[in-house]
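Removed: one protein chain of the complex. Kept in place: all other protein chains.
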Amino acid sequence: MIPTIRQPRLVRYSYRAYVALFFLYLALPLVVVSVFAFNNSQFPSLPWEGGTLAWFFGSERPMIGVFHERPILRALGNSAFIAFFVSLMSVVLGATNAFLFNRYEFRLKSFFYMLMLLPLVIPGIVLGISILVFSSTAANGIEETIGWDIEALRPGLPLVILGQFSFITTIVTLVVSARLHKFDRSLEEAALNLGASHLTAVRTITLPFLLPALIGGFVVAFLMSFENFNTTLMLVGSDAPLTIAMFDRMKEGSTPLLNAVSLLLMIGSSTLALMMIALQRKD
Amino acid sequence: MRAGSKLGFILLFTPLVLWLGLLIIIPHIDMFLISIRERIGVGKYDTSLANYLTFFGEPLYMLTFARTALMSVLATALTLVIGFPVAFYIAKIAKGRLQSALFLLCLVPFWVSELVRTFGWMILLRETGVFSNLLQWVGLADQPVEMLYNDVAMMVGLVYTSMLFMVVPLITTMESLDDSVIEAGYDLGGNGMSVMREIVIPHAMPGIVSGSIVVFMLSLGNYLTPTMLGGKDSLWFTELIYSQFIVRFNWELGAAFGFMLLLLSSIIVWGTLKLSGQTLEKTMG
């Protein structure tokens, strides 16, 4: 129990040991993934054949490193492309949603709020197939009526972007709403009182206040998009993002190249996440 | 509403409706419509419940469905039981720097792709993996041990993947429990057990519910972990959906499967909310 309630030493120490064990459980898979990125072997497993950086920088078979492996780099580019657009779109819509639910009273508001939350409780794979089904219905319909074949409605990057956007928006809406909720409306009133127009007040006072949440929302969306698997799996076309490309390789049998990619991903995403947390701390 | 305000409302309301309509509601209706049609010839369809009859008639489908549901419940329960003491430690026992450091440590692994985490478990558990070698080195095994491709490995992976979504809401709710309330419980004669049962757990209920819902959802809809860590005969329902859609190209049956999965998760989420007297707005918002 809490520190002010005395507990027998044995209880205290076993509790601490349990917590330590838990964090070991959390760390273990990530540690082994990182360590084997440096294994001088064709397989990410024991025995340890000595350290090498070839899985990062190697340019000759059989050890082609991440930075020379074209398909992986391409997949990385695809992922970044998708993540950028998903984040941008969901931050914009997240912000308008947050304003809508914070500032307006309208009929069926709580119904719409519940609808807004719904994507969180729909399994990602179902979200994926429903969008797949609908987009192909739409594409077929358009083709039959006016004869255009709209490529964007067939599995591929645009559909992946829409699929991820459909549920990441909810999360960004919640992030922005949380901050807007803390906003003191009298600051806006003070701006109006000092001669600003309604829109100017929002632009000069409210939006700067929301900025940390908008940036935070962008980063969260970016990370979620980057690591999304389920929804993407159903909507992906010939251009695969990184998670799908890695998944395909993993099914074929893994080399430490995958560890090297994973390690870079970990470094990238934790840097982003820590930067975001630091930004919010400062606030 | 004033004219300007009305315009603002329309400008904000339209994107919401477009998003929900085009990406959530209509696609699901369309999926349902597809699931109730039957192909009777090339490009010819009839409305029927044939796909659902197939689902209920084929033991493999029903069994996989039930198994997925039960295993997801089990994974949720395990995550709760394992995560609760840790969340309590971070929320109520660790103080100051240690507290924020532990909290961060909880978060960081989950900014890493699920694929990477699963990959880590594969390296640990497989025949040539770290654990197998460790056991041989210690002398507990005299030949490589395969620990991958079974239900236990899958469960380890599922619990691992969902842990964050349990621990964070638990920490948030328990942090809001004032120390003096716990002290009052002791002061009035309670002990560790009764204070837990009557004070801490009831207080943490919203966190328990929202954590459980999210973890259940994630387990139910998981594809990667059962595929990579589970065995050949531990089929997951999402694998059936995937194979109907991508491998067999039988979208009608796949849509019916998808709809069953959605129905199951909705019933369980709704039931949990009703039983615990919570609402979706309160637990998710």
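Letters A and B name the chains as they come in the text, with residue numbers starting at 1 for each one.
Keep this in mind: a contact is a pair of C-beta atoms (placed from the backbone, for glycine too) under 8 Å apart; a residue touches a chain by one contact, two chains touch by 3 or more.
By definition in this document, contacts and distances are computed from a predicted model.
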{"item": "Among \"Acyl-CoA carboxylase subunit beta\", \"Transcriptional regulatory protein YycF\", \"Cytochrome ubiquinol oxidase subunit I\" or \"ABC transporter ATP-binding protein\", UniProt-listed name of the chain not shown", "value": "\"ABC transporter ATP-binding protein\""}
{"item": "Listed residues B:E146, B:E198 or B:E281, member touching the removed chain", "value": "B:E198"}
{"item": "Among B:D46, B:E146, B:D187 or B:E281, the residue in touch with the chain that has been omitted", "value": "B:D187"}
{"item": "Subunit A residues touching the omitted chain (full complex)", "value": "4-6"}
{"item": "Subunit B, residues in touch with the chain not shown (by the definition above)", "value": "178, 180-181, 183-191, 194, 198-199, 202-203, 205"}
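Everything that follows uses one rule, which is that only the chains that are shown with their structure count from here on.
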{"item": "Interchain centroid distance [CA atoms averaged], subunit A/subunit B, Å", "value": "16"}
{"item": "List of subunit A residues in touch with subunit B within their complex", "value": "1-5, 7, 15, 18-19, 22-23, 25-33, 36, 43-47, 93, 96-97, 99-100, 104, 106, 110, 112-127, 129-135, 137, 162, 165-166, 169, 174, 177, 198, 223, 226-227, 229-230, 233-234, 243, 246-247, 250, 254, 258-259, 262, 265-266, 269-270, 272-274, 277"}
{"item": "Sites on subunit B touched by subunit A in the complex", "value": "4, 8-9, 11-13, 15-16, 19-20, 23-28, 30-31, 34, 82, 85-86, 89, 92-93, 95, 102, 104-109, 111-117, 119-124, 126, 128-130, 133, 160, 163, 179, 182-183, 186, 192, 195, 213-214, 217, 220-224, 228, 238, 241-242, 245-246, 251, 254-255, 258, 261-262, 265-266, 269, 280-281, 284-285"}
